[in-house]
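Of the protein chains in this complex, all but one are displayed in their positions.
By letter and in written order, the chains are A and B; residue numbering begins at 1 in each of them.
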Amino acid sequence: MNNLLEVQNLTVKFPTRNGMFEAVRKISFSLGRERLGIVGESGSGKSMTGRAILRLIRRPGILEADHIKLEGEDLLQFSEKAMRQVRGHKISMIMQDPKFSLNPVMRIGEQICEAYRLHAKASKKEAKKKTLDMLEKVLIRDPERVYRAYPHEMSGGMGQRIMIAMMLIPDPKILIADEPTSALDVTVQKEVLEIMDDLVRERGMGLIFISHDLNVVSAFCDRVLIMYAGRVVEICQADRLHEAKHPYTIGLLNSIPQLEHPVEHLQVLQRDDAWSREPSVNGVVKREQAS
Amino acid sequence: MNSSSELSQKGSGWREWLLTDAPASRRQARLSSWYRSWLAFRSNPMAMFGLSILFALLLIAMFAPYLAPYDPFIQDLAARLSAPGTGGYILGSDSLGRDILSRLIYGSRITLYIVSLVALMAPIAGLFVGTAAGYLGGWVDVVLMRITDIFLAFPKLILALAFVSALGAGIENAVLAIVLTAWPPYARIARAETLTIRNADYIHAIKLQGAGALRIITRHIWPLCISSLVIRVTLDMAGIILTAAGLGFLGLGAQPPSPEWGAMISAGRKFILDHWWVATMPGLAIFIVSLAFNLLGDGLRDVLDPKKSK
Partner (left out) sequence: MSRDNKTGIELAQVNVWFGEGEERVDAVIDATFSVPHGGSFGLVGESGSGKSTILRAITGLAPTWSGNISVLGSMLGKERDKGFYHDVQMVFQDPYASLHPRQTVDHVLSEALYLHGFKNPDKRIVQILDDVGLEQSFRFRWPHQLSGGQRQRVAIARALIIEPSILLLDEPTSALDVSVQAEILNLLTRLRKERGLTYLMVSHDLAVVSHMCSEMAVMNQGEIVEMLDVEQLRGLKAKHPYTKELLDASVQKRRGKP
């Protein structure tokens, strides 16, 4: 199995009055047909990494990398026009708040259809059928009604399901989900994550799941990159997150209050300057070139 | 050489003091935030261009007696309607043989006088009405906004004309008339801003500390409304100058022989075909100053608008 995505020495920096600020510093990782989690606190560069893969860094931000290879092709060499084909078609992205990603004055069905027809040559009728199919797949009970509804009529959980449907309809290879459930209630969160998980696995896609929530990531991913100050400080198997070695990861895990293990005082993370100086851990997994 | 390096070091010390992340006093915090805004403003060349024109205008108005080559009121009928550059008149002379350049230089005083009075009075009136209506809501809002609507329903110049003809011609009355017609848009802006601010958590927080409506409006809402009003005023300034000129043109503003720019255009109208400069020169002056205010307004919007900086 090949790597779907390979990122080598990715750096994102912004010029500021006090010199360059490096939001992401020389990180490398690969993504197969797996679920890769990227965890970190705000400002750790995790969202920037997701955007950088799609080359969505706005000026004056600067994006540098040895390569960002999507199935062997280097995205850095692509023209802006070719990139537009990649975005949405081969790599889709789900943002935190569906309210900002959906056009408020367009019916939901039309938006999904449009997203589909942008990349696939299909008649309106086919697109509609496909849309209704997709809405059913994200476990929306009454697709016809949702098809005709406007975004503001939907709850947060419903909105996120619609986003998933919209992002998966062009059959992308990779889905980047940036905090897809952070704005949702816990009970709804679980449902949405399960839907996303099932669809991604069913289609053999690669998933990059960006979140601040260690617990959610460890429950829904295979591999986790832990980011701190723009670097990857540790990589672990998600189910072994609790055996993490890096003091930052351990500190984060310990600072979460736990229902069954009451403590008088929560442990406070003691930050060490050295963490932001040590080089990134390499997250590239060499996979056999099977044909 | 030694002293210059010392000076530059002292200079950078000031810079550091102003750009510090940990100000040590209220004064430093305030100065520092102003300095940062200034740095942002300075990086916009067009806005700086506008600002320097206005600065030059201010200097011209201040030193008019020293800058003007002639007395703006002295007539020389023998040299009437001299073309620009002839007979020592750089921008020509008007129908009574008065030097146009000198009249423009003295006229800048009138323009600045009108502009600054209007710029002070109209937004403040709008701020009072708009924030009160927006924050208090209910019937206060309804009454104040309907009054605003009535003012907005008439074209500005017509309304100003009506006021001036009721009050009598003259600069003060022209200013008053312009203010009376200019405040409603500011009230609208202030109200719209207030409506979004009043539901912000920081306003709830100060309310929960026991602050009364008056204190919340004046101390907590005004500082946030003022920036958008300042921007709007500078962008409107061109319109204000033109309204003042329009009133002058119609003979309802400044009275002859005072060298108000609008009145000068009006006087030059009769000769526009044969002696173009009489009307064109004051027209150009109005154009340049209006443009300067517009550029300044655009620059200020970039610096002050909190929505953009987010």
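We adopt the following convention: contacts are C-beta pairs under 8 Å (C-beta built on N, C-alpha and C of every residue); 3 or more make two chains touch, one makes a residue touch a chain.
Computed from a predicted model, the values in this text were never measured in an experiment.
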Out of A:G19, A:P60, A:P104 or A:P257, the sole contact with the unshown chain comes from A:P257
Contacts from chain A to the absent chain lie at residues 41-42, 156, 185-190, 212, 214-216, 218-220, 238-239, 251-252, 255-260, 262-269
Per the touch rule stated above, chain B touches the missing chain via residues 21-26, 28-29, 33, 200-202, 204-211, 215, 219-220, 223-224, 306
